[in-house]
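Worksheet: one structure, shown below.
As you look at this complex, bear in mind that one protein chain is not there, while each of the others sits in place.
Up next, subunit A:
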Amino acid sequence: MSDLHFKTISELAAMLAAGETTSVEITQAVIDRTAAVDAQVKAFLSTDAEDALAQAKASDERRAAGKALGPLDGIPIGIKDTLAVKDQPLRCASKMLENYVSPFDATCIVKLREAGAVIWGRLNMDEFAMGSSTENSAYQTTANPWDLETIPGGSSGGSAAAMAAGEAIATLGTDTGGSIRQPAALCGVVGMKPTYGLISRYGLVAFASSLDQVGPFARTVEDAAILMEAMLGKDDLDSTSIAPQGETNYAAALKEKKGPWKLGVPQEFFGEGIDPEVKANIEKAIDWYKSQGCEIVDISLPHSELAVPVYYIVATAEASSNLARFDGVRYSHRSEEAKDAMALFTKSRGEGFGDEVKRRIILGTYVLSSGYYDAYYLRAQKVRRLILGDFEKAFEQVDAILTPTSPTPAFKRGERADDPLAMYLSDVYTISVNLAGLPAISVPSGFTESGLPIGLQVIGKAFGEADMFAVANAFEKAHDYAQQTPKL
């Protein structure tokens, strides 16, 4: 059986159902592929082949007993290092949690296990999910499989690169400002961020609680839909999780004929800073929708230019508090130098956190400080509501919004490492979606002349995942970008 590791969930589910392969065979193919290519890609921080094969064996036994659980049963899924998996390291790519092993499963992991999935490996990321290139990992720099000299995007760079390189059938990431969609675009795979609250955050190590969401990376829109169905739902352990509304049989709904849609194109997303090749590519994608009978509506999201500054106030404020628990007292890195409690805090944190994390903690501490709170945090929250208002207004006219996912394709390693502001602009098209709590998906929309992937972002209404998937799926099915794989 060749190239099992590049097949989709739905293909493998059909093969498993027909007895043409086994979970052990699929899992072994993924393990072998990882062994073959990960020295170059460096997507994984750690793997546990024995554990994965044991899960795969259990899946095969279930199936043999006639108790197969559904399309995910036996499918190996890679996990970003910020999601808790029982008895596996949970380091968030930080020295701070170098020796930490989680005693529990995140709710999304529990749900994937209930669906029979094989939980596979720990995927590299920017430290504590802060970054857009995965260069902020304390352990290793992940390469973009399409060009090993370029970055895979971030912060879920390991999850995206592993997909592109065939090191997992699907992966999970987290998206606070674009951390799933941007690396998905840069690595030529599908990446999706759900409506805020649709997937429980329990077991996701918080970066910015009001923005963080778990989401899938997949080879196809359909696979992403299958994963979403398995993970969504109100969770008693997360007060911000919400019972789904509307259509949630996403994968089945994709089989029905849908459209044509009214699609909005915000002019603000095609101005300064966009790479000409990306611009041309997305315009071509928009033309394709028009050719299919969709009505393209020029819309305006006037406050979107404020999204980046608002995001870096809200997200860093929350992060400065969320990351306070890493103090050297209980489970995180403890400095050997400390002689008293205050030194234990400052030295442990000084040693344990990387530069970008420190930068954001300092920024967040500043914006919450007495005398600055109103001018920064409170004001940012007000603008955040205006940004949501822009989207709500736009969605009165349109079914979904089309934008580029990232203003540029993958950039060279180190290129923006010393320029935080340039790095922050990598997420200029994705951040406002998090601030508004909406669902969005990035689908491969072609390549640059030098062969780097480009992604099209489809933004849906709150809980409008079904429509969003349908819009993205129509494009994907009419093109072959998703089937292409990098040469490694």
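A few remarks follow.
By our rule, a contact is a pair of C-beta atoms (placed from the backbone, for glycine too) under 8 Å apart; a residue touches a chain by one contact, two chains touch by 3 or more; residues count from 1.
The rule we apply is simple: contacts and distances are computed from a predicted model.
Set against the options "Lipoprotein LpqB", "Chemotaxis protein CheA", "Aspartyl/glutamyl-tRNA(Asn/Gln) amidotransferase subunit B" or "Protein glxC", the UniProt name belonging to the omitted chain is "Aspartyl/glutamyl-tRNA(Asn/Gln) amidotransferase subunit B". Of the options A:Thr141, A:Ser209 or A:Ser335, the residue whose C-beta touches the omitted chain is A:Ser209. Interface note: of A:Glu318, A:Asp427 or A:Glu465, the residue touching the hidden chain in the full complex is A:Glu318. Checked against the full complex, the candidates A:Leu16, A:Val30, A:Leu90 or A:Leu425 give a single residue touching the omitted chain, namely A:Leu90.
The set of subunit A residues touching the chain not shown comprises 83-84, 90, 92, 97, 100, 102-104, 106, 201-206, 208-210, 236-240, 317-318, 320-321, 324-325, 327, 329-331, 341-342, 344-345, 365, 368-370, 373, 377.
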